[in-house]
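Every protein chain except one is present and positioned as in the full complex.
Coming up: subunit A.
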Amino acid sequence: MGVFVNYACLFRLLLWANALTFITAVNIASDATELSGDRALNRPSSFISVPHAFQPDSFRQFLTLGLSDAFPEDMEGTENCLELLSIFGQRYVTLANCLVSYARPVKVCQNCYTDYNNFENIYKNISSDQSGPGNVSCQDSLLWSDRLMLLPSLYSGLRDIWESAACTNCLTAYQMNLSNETLNFLAKLNQSLICFDKYQQGNHSELCKKCKTAYKQLDELYSKMEGNKTLCIDIEDAMNMTRQLWSKNCSSPRKEMVPVIAVSSFMLFLPIIFYLSNYLHSEQKKRKLIHPKRAKSSHSLMNIQDKFS
């Protein structure tokens, strides 16, 4: 029987996954058109709307149609679990959408943390051990009951992304809000960017002069945050872009070629003098040869060789 249960779940999930990918694909396609027009900071509203096909009821209907008849007793506890499953699906899509839409320039931490929190919560709900109405825990039926283990791998995929982005560094505790430091940085960044924009048209030396203070402040703040390890991908990326922008316009020139070369070559000149003067003035060390005592019959190698030749 256990084998049957497994297969049933697997089949169900496969169906669901198919549906999900299909839906996501549609979604992204539709969003792409919307996005192109609207790139402002606020999130496009259409992202939140869940497509019709994803309503829990219809979903359940769709499932019961297929297989549940075959395993009537299996369905007792699953009402609740299916609910959870569908919420998981929604939130996954939302988060994925959010991440993709803020991929370049990177602003995922600033904009997706609510979605991520929601997503994480639902996963925690599923994986928490409390069993629902019929004493079957959703953890077993949804997470671990088959070889594929789709939910955990979906979850860990997104979690890994989130962790490598180091978003927690920019958020307050429990990821409820952006941290003050981050906000401060963003404000400073904005200042600099505005300044850059303003002088972009004119010649670059003016830009370098006028925006220097803003940029330096930003740079200092960044270094400080780097030291505190409060950097997340958003800040790093923003700073990288800003630095490139700045360095393109205002890189410090190599203006001391002559003194550096002069000092170096003076240093190189020293050993020549040193060795030359030693060679000329220092007394050469001589070694006193000692004549060892040898038997008279054999004076030297030479004699021996004479003898033999």
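Simple rule for what comes next: a residue touches a chain if its C-beta (ideal position, glycine included) is under 8 Å from a C-beta of that chain, and two chains touch if they have at least 3 such contacts; residues count from 1.
Simple rule for what comes next: contacts and distances are computed from a predicted model.
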{"item": "Undepicted complex member, UniProt protein name, chosen from \"BPL/LPL catalytic domain-containing protein\", \"Transporter\", \"Autophagy-related protein 13\" or \"Chloride channel protein\"", "value": "\"Chloride channel protein\""}
{"item": "Residues of subunit A in contact with the chain not shown", "value": "219, 236, 239-240, 243-244, 246-248, 251-256, 259-264, 267-268, 270-271, 274-275, 278-279, 282, 284-306, 308-309"}
